[in-house]
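Every protein chain but one is kept in place in this view of the complex.
And then chain A:
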Amino acid sequence: MSLLNTSFWEVFKASFSPGVWKEIWPAALDTLYMTFIAALITLVFGLLLGIIMTLTAKDGLRPVRTFNTSMGWLVNCLRSLPQMIMIILMIPVARMVLGQSYGINSCIIALAASCIPMYARIVQSSLLEISKGKIEAAKSMGSSNLQIVLRVLLPETLPSLIRGFTVAVIAIISMSALAGNFGAGGIGDIAVRFGFQRFQHEVLFACVYVLIIIVQIVQFAGDFASKLILKKRHLI
């Protein structure tokens, strides 16, 4: 059913038919799986990278100049690649690591490679938000750098880290749709194959609903969690 010869209303009604959703459900689950795993990897490595970059910066807790500069340079390089190019670049890497260059697992590598540097930068800017005074107070009580990171830096900036993570997860979802075009499967794959190549616009519509719902849920969860924490701490 195409918008070219059918009315919008007809296509809209058809987008809820069981036939369409039989295609959509497994793809939606694939997208959720890709997003979940990639988000987990991004969280761990992005957080680590962000913390390391903040600590080794010029006025950080443990300045290491050359290391920090090269780290920043690497992150900038990775970030300057458009998502599509990153996906193509990661095809040989996926083949090397997993022995297969297509499928949802291979796509996760590309998603992580693209989103880790992004989340690292978000983490960095969140961590820089903390007032110098709190760090100084922690130092004056004899905290080690590790204690400052784990007991002061991360808990104090948690709401901001959560909001940043929400942004990263949504970027992963949108990128996973793009990756569908390169053999990753998931909602993006369905949208391109049915909606673009076969003019089955009712399927395209259904894909849009799924993406909107996922993004809304992620955004709501992120906002809710960070607001809850701020409220608990009497900060709003």
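Annotations
Note that in this section contacts are C-beta pairs under 8 Å (C-beta built on N, C-alpha and C of every residue); 3 or more make two chains touch, one makes a residue touch a chain; residues count from 1.
Keep in mind that, in the parts below, contacts and distances are computed from a predicted model.
Per its UniProt entry, the chain excluded from the display bears the name "D-methionine transport system ATP-binding protein", taken from "D-methionine transport system ATP-binding protein", "4Fe-4S ferredoxin", "Indolepyruvate oxidoreductase subunit IorA" or "Thioredoxin reductase". Across A:65, A:95, A:151 or A:198, the single residue that touches the chain missing here is A:151.
The missing chain lies against chain A, touching residues 131, 133-134, 136-144, 147, 151-152, 155-156, 158, 232-235.
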